[in-house]
Structure formats: structure tokens, C-alpha cells
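With one protein chain withheld, the remaining protein chains of the complex are depicted in position.
Every chain is named by a letter (A, B and C) in the order it is written, and numbering of its residues begins at 1.
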Amino acid sequence: MSNFVYRRQFAIEWGHCDPAGIVFNSRFFEFFDWSSWMLFEAALGVRPGDLAKTFGIIGIPLVDAKARFLRPAKFNDMAEIASEISRFGRTSFDVQHRISIAGELAVEGSETRVWATQDPDDATRLRGLPIPAEVIGRFQAA
Amino acid sequence: MSNFVYRRQFAIEWGHCDPAGIVFNSRFFEFFDWSSWMLFEAALGVRPGDLAKTFGIIGIPLVDAKARFLRPAKFNDMAEIASEISRFGRTSFDVQHRISIAGELAVEGSETRVWATQDPDDATRLRGLPIPAEVIGRFQAA
Amino acid sequence: MSNFVYRRQFAIEWGHCDPAGIVFNSRFFEFFDWSSWMLFEAALGVRPGDLAKTFGIIGIPLVDAKARFLRPAKFNDMAEIASEISRFGRTSFDVQHRISIAGELAVEGSETRVWATQDPDDATRLRGLPIPAEVIGRFQAA
Partner (left out) sequence: MSNFVYRRQFAIEWGHCDPAGIVFNSRFFEFFDWSSWMLFEAALGVRPGDLAKTFGIIGIPLVDAKARFLRPAKFNDMAEIASEISRFGRTSFDVQHRISIAGELAVEGSETRVWATQDPDDATRLRGLPIPAEVIGRFQAA
């Protein structure tokens, strides 16, 4: 049994890059975020905009994000990002992202997200809900 | 009688700039947007987050934005932006923005925004409301 | 004879959207910019990163940008952007962009760009060069 992996390719745009001619670091966290949404769509067949409603959650908010920058991604490079769930906890999970340029790993990162609902005692706060077994099962493609 | 002008100064950050070492164009529209909110706060004494509630509107959505780029703004430059209402229509208004670097005009732009409410017949659409005379009056500082 | 049109489709991401749940205006100028690069690649067969070197220019810097926002683009929408050169001047040109959601025009905008070299008398300034006839010819697909 192995993890479901979502892959997409995208170009490094002029507007992604800084005066050193390489992708400005915050952009990688944009790439990660969108791949997490797309990973869920690919595994569950639920579009990003319908995820909360379908599962009775408020969303999958981020509580932790990190990245290691191994090689620069430059204007005009074609990047591939591969994303998978690397850990399912009871109410949270980790998404691992690997961005490669021309087959070489350029950036690796991860996000920790919560399967969240509104706290019934305090509408301004969130609370984790147990992640349904059916959701977890969908990410464990045979 | 002259227009109320809101001014602020800010640094050109590394992350604002592109591989040519100058501010990437979309950033200027971020600078404009925030100055429009701050212009309203300065003239009306109402914080951005309270504007809608205070005046019974849904917001001041943008329907048109433009910019002319006269001189480059570079990493490490100190910029000044001056913003004022250049036109009040019945339900819309224009905000003019001028960004200067070292006293020289670098970018000039404008936004057209609507004093908007939800369309009572179609919740997915907006409708302009007449801009209150008291609001207009506040921008015409003696 | 008609203009060469470059089209691409892309999803409206969570990170593109503001608290109103619609695309924040500056993002459209990012979409425009990248489509202009891709339009040149599609018409000339020259990758964005090679454009300057191939034609002996420093780039195609933006001197003017504008957009009209007709309908909101929301998280999870699939957008199509169609871009074409709407005017060739001697040393500058206009790119027109139209973004549609579900077949309805949502945003239209344009950019004015210069076919630019460094000013020989002042390395900090740019100067327009005549756009080669062969370049113009490539955008006028029969």
C-alpha cells in the first residue's frame, strides 16, 4: 500500500522571481497551498470549493509550514510538484511537497493542517475533528 | 476648498521586486488598495474593518484600476504615496494615487470603486448605493 | 488577416482571493503579465527567458496597465484568459487581455509595453527601439 501522490507542472513566472532572478521564498508556500487543495480533489473527487460543505468542516487550516531550499528555481524553469499525505493524526495531518526542476529536487516542504470545525464554545476559534476513516482510506491507494 | 490627501511612506522590499530589480507591476495595485482603505480611515475616522458596518454597505469594491509607470521603483527605495478622491459620482468614486521616489513621480494610478450593497434581487450581485453627503463632505477639507 | 490570440486556462486558487471570496485585484495583473510572456512564446517560438537575448533588447517593460472588473472571479472558478496584441506602435505595443469565467467576460485589461534597450547615454534609463517587422508579422496570423 502506498500513498496517493498528486503531481502538477507549472512554469516559473517573471512575477514569481526576485532581483536574484530566482523564486522569492513566499511563492513556494503559495504553490504548496494550492497543491494541497488539488491533492484533496484528486483523492476525494471533491472540488476545493466544496470540501468544507461535503465533510461538515470549516476547512483544513494550516498550523505549520516549512520549506528547505536546495536549488534555485529560476525564471522560465518548468517545475514539477509532487504532494502526498505523509502523516494522518487523529485530527490533523501532514502534507509533504517536493518541487523538482529538470528532475532534480529543488525545494522540499511540508504543511500541517487541521480537520477543523468552529469551536462550539467560542465562534472565533477552531477545533479539530476526527478525520473520517473514509477520507484516510482514499489517500491510501493500493 | 481642496481635497483631503492621505500620504504614507514605505520601503521597497526585496520581495516586491522582479528579476529586473524593480517593483513588479502587480505590487503597485496592492499599494493603491491599502492606501484607499487608509484614506477612508483618515478622512472618516472609521477603521477599514468597520467601514461596511458603519455605513450599511457591503464594501467599496473595485470596478476599474489603472497605472502608468513613469520611473522604476527599486529595491531599497523609499516611496511616498499620496491618495485622494478625484471624483465623486452618485454611487461610485475615483481614487487617485501618486507614488514618488526621492520627490520624483514614479507611478500614477487610479481606482474606480462603488459604494455597494447586495442586490436585493440577486444575492450574488452588487448594486451601487448613493454615497451619503456626509461622507463626501469629509473628503472636502477646507 | 487577424491577430494571433494566446489562450490559457487556470484555476482561481484560495491564495488569489480576498476576504470577499473573490480574486484580489493585483492578482489579475500577475495573470496579465504571464500571459504576455506566453503570447510572445506562442507567436515567436522564443521562450520568455530567451526573448531579450534573441532580439537584442533588455526586455519588454510595462509602462501602462489597466483593468475593468465586470464580474467577480471566485475561489474554485476555472478561468480562461485570451491575450492578443491590439496595437503595434513604432517602439511600443498594447496587449489586450480578456478573462472569462464559464464563458462570461469577467475582467478585461490591457498593458502597454516598450521594445526596450538601455539608454546609451544613461545606463539607468531605458529607450524604445523600433519593433522589427518580422516580430510584428508573426502576430498577424492569416
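Basically, a contact is a pair of C-beta atoms (placed from the backbone, for glycine too) under 8 Å apart; a residue touches a chain by one contact, two chains touch by 3 or more.
Here the structure is a predicted model, which is why all the values come from computation and not from measurement.
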Task: Of B:Glu30, B:Glu80 or B:Asp94, the one touching the omitted chain in the full complex - done: B:Glu30
Task: Residues of chain B in contact with the chain not shown - done: 11, 13-15, 30, 33-34, 37, 47-50, 74-76
Task: Touch list for chain A against the chain that is not drawn - done: 20, 24-27, 29-30, 33, 59, 61-70
Open item on the list: List every residue of chain C that touches the chain not included in the displayed model.
Closed with: 14-15, 17-21, 24, 26, 75
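The rule is simple: only the chains that are shown with their structure count from here on.
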Task: chain B onto chain C, rotation angle from CA fit, given as a multiple of 5 degrees - done: 180
Open item on the list: Centroid from C-alpha atoms only, then distance chain A to chain B, rounded to Å. What do you get?
Closed with: 33
- [ ] Averaged over CA atoms, how far is the centre of chain B from the centre of chain C? Could you give it in whole Å?
- [x] 24
Open item on the list: Could you work out how far the Cα centre of chain A sits from that of chain C, in whole Å?
Closed with: 29
TODO: Would you pick out the residues of chain A that each touch at least 2 other chains?
DONE: 14-15, 75
